[in-house]
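Structure provided below as structure tokens; questions to follow.
Of the protein chains in this complex, one is absent; all others appear in place.
Moving on, here comes chain A:
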Amino acid sequence: MSENDTGSVQEVLIKYFDGTERLAKIVDREVPYPDGKLIVSRTDPSGIITHANRAFVEMSGYSREELLGVNHYILRHPDMPAVAFKDLWDTVAQGKKWQGYVKNLRKDGAYYWVKATVIPNIRNGELVGYTSVRRKPSRSKIKESEALYETLR
């Protein structure tokens, strides 16, 4: 848990790139990343979740049924700058691997930090989706990312 967490609760309107928006509860409380686990998900080419492993279900706070079929941006925390996700999509659209630190929003409004790696899934030369694998980040990388993202919002 971050030493700067206040536990404050607020409602924030999150606007997504596709024009949709939702009012989300944001709680300033970090849920620590579990040791030894990888959070794994897959999406179709448009970002709709098609696979969620148990660690993803546990950390996100959503049930597997709630995750499957919705856009991966359901995890997007308002503290994350849009430019970080633009970089992600620009990179994977070129068929390359993207890696970065991401603050994710849980269903209960709390957050968790991950080091995320996203790769395009190519089958018979065709893009069929993306695999995202998240692992435990170090505290120093989280601090660096918090400082960086604050300048980009």
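Note that in this section a residue touches a chain if its C-beta (ideal position, glycine included) is under 8 Å from a C-beta of that chain, and two chains touch if they have at least 3 such contacts; residues count from 1.
Basically, contacts and distances are computed from a predicted model.
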- Task: Pick from "Formate dehydrogenase subunit alpha", "Phosphonate transport system substrate-binding protein", "Spore germination protein" or "Carbohydrate ABC transporter permease" the UniProt protein name of the chain that isn't shown here.
- Result: "Phosphonate transport system substrate-binding protein"
- Message: For the chain not shown, which residue from A:Glu3, A:Asp35, A:Glu65 or A:Glu126 touches it across the whole complex?
- Response: A:Asp35
- Message: For chain A, which positions touch the chain that isn't shown here?
- Response: 33, 35-38, 40, 42, 51, 53-55, 97, 115, 117-119, 121, 123, 131-133, 135-141
